[in-house]
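Missing here is one protein chain; the remaining ones are kept as they sit in the complex.
Coming up: subunit A.
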Amino acid sequence: MTDWRRIDIDAFDPESRLKTEDLLPPYTTQVTLAELQPKITQLRNLSTSGDISAAVQLAMQDPPYSADGATKAAYFQAVLDTLSQVRQADIANIVKQLSLDQEAVLVKYLYKGMSVPEGQRQGGILLAWFEKLTQASGIAPITHYLSDRRTV
């Protein structure tokens, strides 16, 4: 019985299977791409007009947690484009204007960026954001990211 931890005890009790969906947050509605499109457009307009600070604040407000993969990817691409348009010197100031909740969302997008090829091409700028963020708020946003079930 040395490997008793490896025994699949659920195999004997088919009713007690826990599915991944069971642990998803109980979203009441699902955001669709069509609903999100105006926000993405607004985001792109703000970042092309150079108002990165407003763009970042908008992006970090109500991210589409409940959306499907494709919608999240589209939104993520818009966020990534915004984040990578900023000048390094401006990052610290923009981070300062974020609320705690917005910072927690920003960390999610930074980690998400580092995990996909599109983001890895912008790795340097993501790390710069990450550095300024942890300087401003310590490890709190990271703890929030690690334990949060709402993914971006």
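Following the convention adopted for this analysis, a contact is a pair of C-beta atoms (placed from the backbone, for glycine too) under 8 Å apart; a residue touches a chain by one contact, two chains touch by 3 or more; residues count from 1.
Definition applied: contacts and distances are computed from a predicted model.
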item	value
Hidden chain of the complex, named as in its UniProt record, picked from "Eukaryotic mitochondrial regulator protein-domain-containing protein", "ER membrane protein complex subunit 1", "Glycine cleavage system H protein" or "Actin-related protein 2/3 complex subunit"	"Actin-related protein 2/3 complex subunit"
Omitted-chain contact residue, chosen from A:Val56, A:Leu110 or A:Ile142	A:Ile142
Full-complex contact with the absent chain, from A:Pro25, A:Gly50 or A:Gly123	A:Pro25
From A:Ala70, A:Leu100 or A:Val116, residue that would touch the chain that is not displayed	A:Leu100
Touching the absent chain when the full complex is considered, from A:Lys96, A:Arg121 or A:Arg150	A:Arg150
Interface residues of subunit A (partner: the chain not displayed)	9, 13, 16, 18, 22-23, 25-26, 100, 134-135, 137-144, 146-150
